[in-house]
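Of the protein chains in this complex, all but one are displayed in their positions.
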Amino acid sequence: MIRAAIVGASGYGGAELIRLLKAHPEVELVGLASRAYAGKPASAAWPQLLSGPDFAEVEDAVDEAEVVFLATPNGVAMDLAPRLLEDGKRVIDLSADFRLDPRVFEAWYGFPHRAPSLLKTARYGLVELHRRELAGARLVANPGCYVTAATLALAPVFAEGIVAEVLIAAASGVSGAGRGAEGTAFAETNEDFRPYKPAGRHRHTPEIEQNLGRVRAQGRWLSTWGPEDPVRLTFVPHLVPMTRGILVTAFVRLGRDLEEARLLELYRGFYDGEPFVRVGETLPRTKAVYGANAVRIALRRDARTGWWTVFAAIDNLVKGAAGQAVQNLNAVYGLNETHGLALEGLWP
Amino acid sequence: MIRAAIVGASGYGGAELIRLLKAHPEVELVGLASRAYAGKPASAAWPQLLSGPDFAEVEDAVDEAEVVFLATPNGVAMDLAPRLLEDGKRVIDLSADFRLDPRVFEAWYGFPHRAPSLLKTARYGLVELHRRELAGARLVANPGCYVTAATLALAPVFAEGIVAEVLIAAASGVSGAGRGAEGTAFAETNEDFRPYKPAGRHRHTPEIEQNLGRVRAQGRWLSTWGPEDPVRLTFVPHLVPMTRGILVTAFVRLGRDLEEARLLELYRGFYDGEPFVRVGETLPRTKAVYGANAVRIALRRDARTGWWTVFAAIDNLVKGAAGQAVQNLNAVYGLNETHGLALEGLWP
Amino acid sequence: MIRAAIVGASGYGGAELIRLLKAHPEVELVGLASRAYAGKPASAAWPQLLSGPDFAEVEDAVDEAEVVFLATPNGVAMDLAPRLLEDGKRVIDLSADFRLDPRVFEAWYGFPHRAPSLLKTARYGLVELHRRELAGARLVANPGCYVTAATLALAPVFAEGIVAEVLIAAASGVSGAGRGAEGTAFAETNEDFRPYKPAGRHRHTPEIEQNLGRVRAQGRWLSTWGPEDPVRLTFVPHLVPMTRGILVTAFVRLGRDLEEARLLELYRGFYDGEPFVRVGETLPRTKAVYGANAVRIALRRDARTGWWTVFAAIDNLVKGAAGQAVQNLNAVYGLNETHGLALEGLWP
Partner (left out) sequence: MIRAAIVGASGYGGAELIRLLKAHPEVELVGLASRAYAGKPASAAWPQLLSGPDFAEVEDAVDEAEVVFLATPNGVAMDLAPRLLEDGKRVIDLSADFRLDPRVFEAWYGFPHRAPSLLKTARYGLVELHRRELAGARLVANPGCYVTAATLALAPVFAEGIVAEVLIAAASGVSGAGRGAEGTAFAETNEDFRPYKPAGRHRHTPEIEQNLGRVRAQGRWLSTWGPEDPVRLTFVPHLVPMTRGILVTAFVRLGRDLEEARLLELYRGFYDGEPFVRVGETLPRTKAVYGANAVRIALRRDARTGWWTVFAAIDNLVKGAAGQAVQNLNAVYGLNETHGLALEGLWP
């Protein structure tokens, strides 16, 4: 059994990690850290829990763990990971701390990176593209939620080198904003659909661009710090009155004329054998992946304008966060990649 | 008092018309027609109603009316309106029957128009652009819901002649699908965000194109059957788990370089004096217009890519349907345009 | 025009008062007070607003008003009302400060009343029962939301003197908890139905008992500080994942055997002529009164056990708070009681 601990276990990403790790056949969950809840039982933060380690201070929570999941606010992992790695533990970080080039990080997050030398150690944990470098990784940067859906929606055409332009409209359930986020009270979120941080203002923008730039430069399989071509795109997220789910609607102008069946074939070939990705003819919807570590992709050509639309749906807390982190654990330890992860979710 | 009747009063557009017309200080609601409910009280279809005319067959319902609102499925008004007009009544049609050039209609709705000669009589009831030709109109074609939001979001830049390209992502509450629409059961719509009829498959596409083509050719004030320049755009609607509301997110590439403040000024100038349109710096959200005949517009430039995003929010049943129909009534009869219409909605 | 101001205008009760007072044909809304928003426009707190007085400190906000609505937390009005009354203003208080006998108040609210001598001046603003003493009142205590529904559901049988026992299960939309209330985040309220403060722990319990005790002692028309018989009942509120609405389900054992039609007749007689109360055969539902100052009541006898169930639905923010306050304004000033109030709400 792999002994795992979670730091930041009183946030939504932490809650979903608890659920998945408790059910994982090869993992023993040995510690939960949360400053606010230290000393209290797991159920103090999470009404659904009947059992689990008590919350503790970080040092105690991670003491017996060999792998530590960091579900902490941005800026925490860069201070914490160095110590954990020195202690010989592996780290899977769900924050943005190890995802970006340090100059890009500073430009978008507003403060300089405090552990830039660690970045070379980090592997970017989008398993579908980085699987070949993840086995044995000591530090994994788990991708952003929108980033996961957008990158997987667009990687096949970027790998093919045929993208002329991309614009992305995306929408997320409210849990994506995190526990206690401002502006997410039920009475003012219900019956409301709204854009936020649009058009170059959301921090997932450079992460999507970086990923697609690497695909453009490297093709099917990526090396985290390998070559990257420049990509610029417009990204507009929206908030949906639902708890879970992300849908990405990407508008794509291709440099080459293709039929719909041909592009579908290209996508299916690209993701051939990927257990969590399904490219289909049915349009994706968030409910179809609720609770599952699944990605559903479909595409449509607008015959009248020549623009393509590519759709991808995920559960933001599973494939967009905790599920993908568990997938990374599986990849790092060489386990069956689907261990402890549902391919199909709940309906209705 | 203007005596009004509603045909198709057992659909959502009809329900909202009942609410607005009952509260209108210059209107007396004299008849409700619905085949399914004929002979029953208004409350048989609508639990919120305490009073109102009983439902009747069409002939009885419209008998005493001088203006008839048609909230019927596409294809009904083209048979019904000729008779009503012959009887000297005015008609405000909420369906698609009198909105489009007959060739465009046939191409998108799948059957030939059966009253093409009437089309010349029809005035397109987007009051903010067609006000000058609506006074005294005998037949008004009330615009589509998405069309209203999209046209108003984009008219100022089309009038300026500076649009190079447009893509539209839009999202609607479930009432837009109509009463009893397939795929709208609560248990399968809750926690679901999904695209539908994307990329050249939704019938509001040609209506948006027609409107913007007229603005491009005619400028600020439109004549329904006046000149029209060709416009083609990609339109992708989505379904949101909420009852009311439409948000349009338009991606726009302009042919000329502008600053954000300058475009904001252009928009504000364009809509100067319009009672229902507010161009602001705050991003629109559907909840802010819930129950009101209001349009909220904002715009943002993506400095990194040069693309603009324009956002517009409406209540699909009010400004997107029944409220706009009442606004048309006011325009036709030369009343204060805001009579019987709320500028501000409910919150929360 | 009656010049009105609202203190506590940045809470949900305040928002609904703004909506109703702006639309009231006899009222001019001259001031909004909110400590948090003083100096800012009304739209800073409320995205739906296009116009309205700026927020101000209390003294400035109420300066020109002749009637002041207090939508403040419990304990504020008892300090503020004396000054306002001294200045010759009328006060309609939406908090609990002037609703209860001071000993009962202290027992349930945990601190002694600081203006007990004012209580004699206060009139309890449940117009359907207190109408005869409200004309010209200087200080009105607007009833609690659950209290309004429960009292109106049960007054007819208490007036008849035939109640042996009562238990109440009630459910409220989330807006009832107030803006920023703990435990009302969308992601943790959606898909959740839960009881709270059950069985003698919710502060509306003694207010319901007081009202029904007065009905038992006084009959159809009540005097606020008149005689009161003792009533004890069990009250269990629940939270519903919706924004607005209260439904009361009262279980009643009657001391006399009655047929359903007979009790229905008794209820209809009791509320004969009441514009906002509808006793019907259809079971009430909260959606049917959304946005309206309406009360819907129905009753059913369980022939197998002899227990009666009485159901009442209201919009907690309208008939349960702001609408009722406006109804009180109308009663105090001798206006048509329905002025500025919708009898029917929005659907869907």
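Every chain is named by a letter (A, B and C) in the order it is written, and numbering of its residues begins at 1.
To be clear about the criterion, a residue touches a chain if its C-beta (ideal position, glycine included) is under 8 Å from a C-beta of that chain, and two chains touch if they have at least 3 such contacts.
Since the model is a prediction, treat every value here as computed from it, not as a measurement.
Participant: Return the single residue from B:Ser10, B:Thr72, B:Asn142 or B:Thr189 that touches the missing chain.
Facilitator: Counting the whole complex, the residue in contact with the absent chain is B:Thr189.
Participant: Out of A:His238, A:Lys287, A:Arg300 or A:Lys319, which residue would touch the omitted chain in the full complex?
Facilitator: In the full complex, the listed residue that touches the missing chain is A:Lys287.
Participant: Of the residues C:Gln218, C:Thr234 or C:Thr338, which one touches the chain left out of the display?
Facilitator: The one listed residue touching the chain not shown is C:Thr234.
Participant: Write the list of subunit B residues that the hidden chain touches.
Facilitator: 12, 173-175, 179-181, 184-191, 241-243
Participant: On subunit A, what residues meet the omitted chain?
Facilitator: 12, 15-16, 19, 22-23, 43, 46-50, 175, 190-191, 243-244, 278, 282, 285, 287-292, 294, 342-348
Participant: On subunit C, where is the contact patch with the chain that was removed from view?
Facilitator: 167, 169, 171, 173, 187-188, 190-196, 198-201, 205, 232-234, 236, 238, 240-245, 247, 249, 251, 283-287, 290, 300-305, 307-309, 311, 313, 347-348
One rule holds in what follows: only the chains that are shown with their structure count from here on.
Participant: Please report how many Å separate the Cα centroid of subunit A from that of subunit B, as a whole number.
Facilitator: Those two chain centres are 39 Å apart.
Participant: Can you check how far apart subunit A and subunit C are, centre to centre, with Cα atoms defining each centre and the answer in Å?
Facilitator: Their C-alpha centroids are separated by 47 Å.
Participant: Of all the residues in subunit C, which ones touch at least 2 other chains?
Facilitator: Residues 12, 175, 190-191, 243 of subunit C touch two or more partner chains.
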